[in-house]
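With one protein chain held back, the other chains of the complex are shown just where they sit.
The chains carry the letters A and B, assigned in the order they are written, with residues numbered from 1 in each.
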Amino acid sequence: MSQPSRFTIFWRTVRGRAYPRIIGLQREKSWFFFDVFLPLLQVAAYVYIYRVIEAPTEFVGFVVLGGAMTAYWMNIMWNMASQFYWEKETGNLELYIIAPTSRMAILLGMAIGGIVATTVRASVVILVGLLIFRVPMTVTNVPVFAGVFVTTMVALYGLGMLLSSLFLLFGREAWHMSELLREPIFLVSGFYFPVRALGFAIAAAASIVPITLGLDAMRQLMFPEMLSHLRFLSPHVELALLTGSAVLFVTLAQRSLAFMEAYARREGRLTVRGQ
Amino acid sequence: MASTTRVRETWRSLRVAAWLGWQIESNWADPFVFAIYSVIKPIAGALILVFMYAVIARDGLENPLFPAIFVGNAFFIYVPTVLSGISWSVIDDREHYGMLKYMYTAPLNVFAYLAGRGIAKAIIASIALVITLLLGIYALRVPVAFSTIDWPMFAGAALCGAAILTFLGIALGGVTLITARHSYYVGEAVAGALYLLCGVVFPLDVLPSWVRWIGQATPLTYWIEAIRRALIGTGSSAILARLSDGALLAITAGSALALSVFAFVIYRLAERRARHLGLIDMQTMY
Partner (left out) sequence: MPTDPVIRVDELRRVFRVRRREAKGQRREIEALAGVSLAVDDGELFGVLGPNGAGKTTLIKILSTLLAPTSGTARVAGVDVVENPWEVRRHISMVSGGESSGYGLLTVEENLWMFSQFYGIDTQTARTKIRELLAIVGLADRSRTKIFHLSTGMRQKMNFVRGFLTDPEILFLDEPTLGLDVQTARVLRDYIRSWVDDRPGRTILLTTHAMHEADELCDRVAIIDRGHILACDPPATLKRNLQREAIFRLRIGGLPDVEAAVADVAGIEQLTQTRRDDHTEIDVILDDENALGDLLGSVQQGGGHLHSLEKREPTLEDVFLRIVGYGFEEAEEQIT
């Protein structure tokens, strides 16, 4: 058989690795209950917190949007970043490593395969927000909103690939560190309330996580009456920063994956199981 | 003789599982990193709620609901931690370590084993709880004082809480036995739902009646309320306020008992199905 080109291998790998994710959703339908319905109830809890403390209506919208974007963040951490750790534990990582394919292609395949379930979850949260909690959501600038969403996704998935290189080397320790950072990131990235409420300095520092800027921009575009003291930067500035983040994270991810793999190979950590 | 053997078997299962759980939880980092993990995580979790009140509520942290909500939220740390600990141990043993089938062929009491696997997580949750309460008492002026705590009520509620979480974990462990490994911790997903339904971060009364009954039928609701009364002398719900302390504790204990039966039945049914379909050693990661 003649050798296929790198490009061919890349896209066929993406397709191949996306396949188990998509098929898994059809064969094990309980994901809808555990990965969509139950998390939706947690979002509803935050809606009721805001109602009880008599927050302005748009805060309910903020938390609904935050809950929808949480789906993507969790997808990044669970289904992409940490995936090499799980693959190592089940014996698949070796086979990925010896295949003449890009690690980014494997991760992209995982991400694309997982995005179906993630988008269902996010959509259900938005729908419930609109229909049950009657959150008024209107997008004031659709092209900018779409641009913000897409660049946030690219930057986020780039970050996920970068983090996956850490999981390649550190495995279980990286897993626990990501668990450690979950609440702090939820706190400072503005999942539940506008990040500006924490002060400019913290908001700026938290902008390293793409979701911080993405959420803030999307909130401003969906809730134009959003209190001015809760806005961080203008959506156009945030879009530009997100574009830069996307390029940066994807580039860093490529380099980091190669570096970490070589390092893990030297340390003998690529095939260590049962950590 | 047979009962003595059973007791010994139960104790051995619990002891070994607790040891194993601790080995797994504690071996990934040096003590310094582990200490940071134990401090940062609960504080960040508590601060989410604190900021929501401080920034958005009309009277900020002086809101009369805040102490009850803070205490409820603090003790709720146990729920996702223990539920995940027990249900994830099924997934871990089944799919990553390939050990579940060996446990099933060993003379173990599976309920004691699952409870034991939750103990390490409960210890970690206890550290998180203490840190959160200290933050609340000293930084946020939550009115919890050693001299005013109703210790008998607290002890009763704590015991009931341990039982409730164990039984819930066992039920969830059974469900996990026959479901695939999906994206997230199943225990945390269930805890997320309980967060809404059990009056943890807002009074139960706020929920629409067609949802509220679920919370009223859930033992955790009464446990959280009992803990609040023991620590700060008051709960958060007008509906539950009609119950005396004794009645509240009795309902908590009674519902824990009912939950135990439910949990054992669910687990055994799931186990039978798993055996019938050959799922004890299935691999489902995708």
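One rule holds for everything that comes next: a contact is a pair of C-beta atoms (placed from the backbone, for glycine too) under 8 Å apart; a residue touches a chain by one contact, two chains touch by 3 or more.
Note that the coordinates shown come from a computational prediction; the quantities given were computed from them, not determined experimentally.
Per the touch definition above, the residue from A:I98, A:L131 or A:A201 contacting the chain not shown is A:I98.
Seen from chain B, the chain kept out of the figure touches residues 30, 98, 180, 278, 281-286.
Within the complete assembly, residues 1, 3-5, 8-9, 12-13, 15-17, 19-20, 23-24, 27-28, 90-92, 94-101, 106, 262, 265-266, 268, 270-271 of chain A touch the chain that is not shown.
Simple rule for what comes next: only the chains that are shown with their structure count from here on.
Mean C-alpha positions place chain A and chain B at a centre distance of 27 Å. By the touch criterion stated above, chain A contacts chain B in their complex at residues 20-21, 23-24, 28, 30-31, 34-35, 38-39, 41-42, 44-46, 48-56, 59, 74-75, 78-79, 86, 89-90, 114, 117, 172-173, 175-177, 179-180, 182-184, 186-187, 192-193, 197-198, 274-275.
Those residues of chain B whose C-beta lies close enough to touch chain A in the complex are 27-29, 36-37, 40-42, 44-45, 47-49, 51-53, 55-58, 63, 65, 95-97, 179-180, 182-184, 186, 189-190, 192-193, 195-197, 200-203, 206-207, 283-286.
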